[in-house]
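Here the complex is missing one protein chain, while the rest keep their positions.
Labels for the chains are A and B, by order of writing; each one numbers its residues from 1.
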Amino acid sequence: MPAFPKKWLWILLALAFLVPLLQPLLPDVVSNYRLFLVSTMIIAAIAVLGLNLLTGFNGQISLGHSAFYAVGAYTAAILMDKLDMPYYATLPIAAVMCFIVGYLFGLPALKLEGHYLALATFALALSVPQILKYKWLEDLTGGVQGIVLSKPDVPFGLPLNEDQWLYYYCLVVMVLLYWAAANILNSRSGRAMMAIRDQYMAADTMGIDTALYKTVTFGISAAYTGIAGALSASAIAFVAPDSFNFFLSIKFLIGLVVGGVGSLAGSVVGGIFYVLVDNSAQALSTFVKNDLGLQFDLSAYTVFGIILIVLMYLMPMGIVGGVYYLVRSMRSPGAKAREQAALKQRASS
Amino acid sequence: MAALLEVKALKAFYGQTQSLYDVGFAIEDGGITTLLGANGAGKTTTLRAICNMVRTEGSVRFDGKDITGMPTEEIVRLRIGHVPEGRGTFTTLTVGENLRIAAYTRKDKQGVRDELDRVFSYFPRLKERVQQQAGTLSGGEQQMLAIARALMLKPRLMLLDEPSFGLAPLIVVEIFRILRLINEEEGVSILLVEQNAALALDLADTAYVLETGRVVMWGPSAVVKNDENVRKSYLGY
Partner (left out) sequence: MEQFLQQIASGLANGAIYACVALALVMIYVSTDHINFAQGELAMFSTYISWQLMSWGAEFWVAFAVAVVFSFVMGVTIERVILRPLHNAPVLSIVVVFIGLLAICNSMAGAIWSYLIKEYPSPFPKSSFGIAGVIGPHQLGVVLVTLVVLGLLFVFFRYTSLGLAMRAAAQNPQMARLVGVRVDWMLALGWGLAASVGAVAGTMVAHIVYLDPNMMGGILLYAFASALVGGIGNPGGAVIGGFIVGVLENMVAYAGNQIEKITGVYIIGNGEKLTVALIIVIFVLTVKPAGLFGRVVVKRV
């Protein structure tokens, strides 16, 4: 597994904390809009991290993480809207809520593998916008209109503006979640999770309670993605059912495969990547129209679709995984062979 | 006389593990050759390698033509009938469909009908069960179906993988009688893989013995039959 070198992690982290402070010096480079964009990238990274815990590290395919994202977002939104709860207090509740929903969905999912689990979660993703509009939930969810919220206030009279504060808020949450995920994966439980992914049969005979691990992983994964959803509700200050459609799941999938299936650092890269493409789609489309002279509205999803397919040929381990192995195999000639063997092993399992 | 099938330095691999090491043999046109060996010796793998169903190195020539590396379906179309280990019944198709599918590559409708009649004359039991789902046949019937199906290709060479496996002795005798008929009346050459060495050596004119993926001895059946090691290991006396 490509592990990010510790030293670089700290340097990156320090940079991430310092950058907003440069705003007075470089107001055009570090604009509020850019900070907000980076906040959405961080949220995306958390969501992809959640998916990766389940699919990348535990081998359960999910096309339905938009559903857990929605549960997180709506839990947070309803708590803020109906109970006037402060935004930060909604995060743990959203996490617990999503853990329960994920765990419960993980129970029937136990019986399903591969394509069938993909199918069940696909169905979940398709129907969630409709469930959110259900008449009896309308009082809570606001139906088609959704819920309008206000942006997180800057606390303790800190000398920050809203976007800067949001950025720090999201960053701290992500660092904590990343650290927790890294610890889980390094523990006995983490090794059990991966053993289940790599060799389903053997894990059973090794005395691992496969069912328990799979359902709990489902719950944790849903909780991560749900926290991302809750953060996004605060960040955008708005939730509406149709923004949690299947295409959101496609974005998570893009994040997963671009960053690398089974790579924590890759999840962050993947999250950043899909927000970037999403936001550049307009520019891309203009480029295609004006500079290439094609009368064609290039959408982000065309790009996503092509990337999804092409990546499965070129770098099934994801861009981060692929680059990592490239670098390593340039360093040591034997690594290439081991990489091939690792790929084969995963292909056959 | 030129050999119908000529195998040289054949190696076969399942993933990284090698199962055949430089196997070589030749089958005379019109002859019956048997391949003997213990479980896991590489007999099935040899038949698979001829049809390019495993990763192979070396050379396989059929009727003077190099067929190494050709896709399985194209090799078969040169009229090599393969009766695989486990019989390969299309369980959800009817008996009739199992037979028709093997003639799928043939354009001569009349020839196919004649072939079907001939096959039914060998195996009248199949004729009674044309409409039956093949998966519901007994083991012996499925073996007959597998041989009949290979015959529908109008093969010049038949590869048979343990046709006696799991069958009652009487049925085995019947099947071997028919194999001899096919060889004598239609001039079909046969490569027979068997655990039942006594039966196989009676039928075949030439025998090869495989051990852990290598040919350890070969010769006319009569000679091989009298070899002391073969007697001890494969014939049990």
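What we mean here is this: a contact is a pair of C-beta atoms (placed from the backbone, for glycine too) under 8 Å apart; a residue touches a chain by one contact, two chains touch by 3 or more.
Since this is a predicted model, take the numbers as computed values, not measurements.
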Residue, one of A:Tyr33, A:Phe156 or A:Tyr313, that touches the chain absent here: A:Tyr313
Touching residue (missing chain; options B:Val76, B:Val95 or B:Val224): B:Val76
Option from A:Ala230, A:Val257 or A:Val275 whose C-beta touches the chain left out: A:Val257
Residue touching the undisplayed chain, where the options are A:Val19, A:Ala94 or A:Leu124: A:Leu124
Residues in chain B touching the chain absent from view: 51, 53, 71-73, 76-77, 82, 84, 88-93, 97, 100-102, 104-105, 149, 152-153
Missing-partner contacts on chain A, residue numbers: 55, 61, 63, 108, 111-116, 118-120, 122-124, 126-127, 130-131, 133-136, 201, 246-247, 250, 253, 257, 261, 296-302, 304-309, 311-313, 316, 346-347, 349
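Please note the rule applied: only the chains that are shown with their structure count from here on.
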Computed distance of Cα centres, chain B from chain A, in Å: 56
